[in-house]
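All protein chains of the complex are present and in place, except for one that has been dropped.
So, chain A:
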Amino acid sequence: MTVSIPPDNTGAPHAPVSASAAGPAYGETVRTPDTVPRDVRLRARHVDVFYGDKQALFDVSLDIPEKAVTSLIGPSGCGKTTFLRCVNRMNDTIEDCRVTGEITLDGQNIYDPSLDVVELRSRVGMVFQKPNPFPKSVYENVAYGPRIHGLARSRAELEDIVVASLRRAGLWEEVKDRLREPGTGLSGGQQQRLCIARAIAVSPEVILMDEPCSALDPIATAVIEELIDELRLLYTIIIVTHSMQQAARVSQRTAFFHLGRLVEEGPTEVILRHPQAKKTQDYITGRIG
């Protein structure tokens, strides 16, 4: 079941759509629509996630606009990673993890049995919280995705893709002389950028980034943020971050999670400057976290 968000007809800019106004379909989330409407290709509806008996997400409904960056914020353990993993069905790999509800990409439910999860993951790339390069060479790490999908028509083209991806991830200068060395031998921050290069090498439509900069120094962080800004023009990006400044710098929309619930979502400046929900205000001002 796909439910579209009703038009914002209260008139006031950034007026919150309260739970009562939106009806039960929206849970208790406080929503502020965009002033400029954006296309939405990725929608989550009533998503519940359970790890065994423990519920980690409660009735999360969220629209992810296209060609924009949505950041997920919230205290540790609130379910940001869990939500992210639902989008490329990485939760499938976790034993005892159960997802109910609906997530649609271009109108198709990604949990539909007829959907091919391999294709889904080629469309939805992911950068993990902890860098996890393959124990292969730097080159192989980036070339792997394009190769298994047959993206490059020639060796030279594959090399171009690898070089371009490494450049965009801001890693090229550091690894151009050590492409044959194992990716696991890089520093933590370099490994994370290698993982970003690996993810963008297959040109996914949606990119999920789980705290991509948590292991990076400010310069590398700036490179990644620039990259995100560049990628935004083409892709749909969801980024988990613990840094309010980063959310402000890179994202257009922000969703605030707390204890497994989506408390509030809306344009980034609204969430960070004029949050409507009490919990969001507390978090932004540092009272919970």
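By our rule, a contact is a pair of C-beta atoms (placed from the backbone, for glycine too) under 8 Å apart; a residue touches a chain by one contact, two chains touch by 3 or more; residues count from 1.
Going forward, contacts and distances are computed from a predicted model.
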Problem set entry | Undisplayed chain, where the name is taken from the UniProt record, one of "Tryptophan synthase alpha chain", "Xanthine dehydrogenase family protein subunit M", "Phosphate transport system permease protein PstA" or "DNA ligase (ATP)" | "Phosphate transport system permease protein PstA"
Exercise. Of the residues A:Glu119, A:Asp160, A:Asp217 or A:Glu230, which one touches the chain left out of the display?
Worked result: A:Glu119
Exercise. Which of these touches the unseen chain: A:Val30, A:Leu57, A:Cys86 or A:Cys195?
Worked result: A:Cys195
Exercise. Which of these, A:Ser61, A:Asn88 or A:Gln190, touches the one chain of the complex that we don't see?
Worked result: A:Asn88
Problem set entry | Sole residue of A:Arg41, A:Lys67 or A:His149 that reaches the chain not shown, by the stated touch rule | A:His149
Exercise. In terms of residues, what is the contact footprint of the unshown chain on chain A?
Worked result: 88, 90, 93-95, 118-119, 121-122, 125-126, 128, 130, 132-136, 144-145, 148-149, 182, 195, 198-199, 201-202
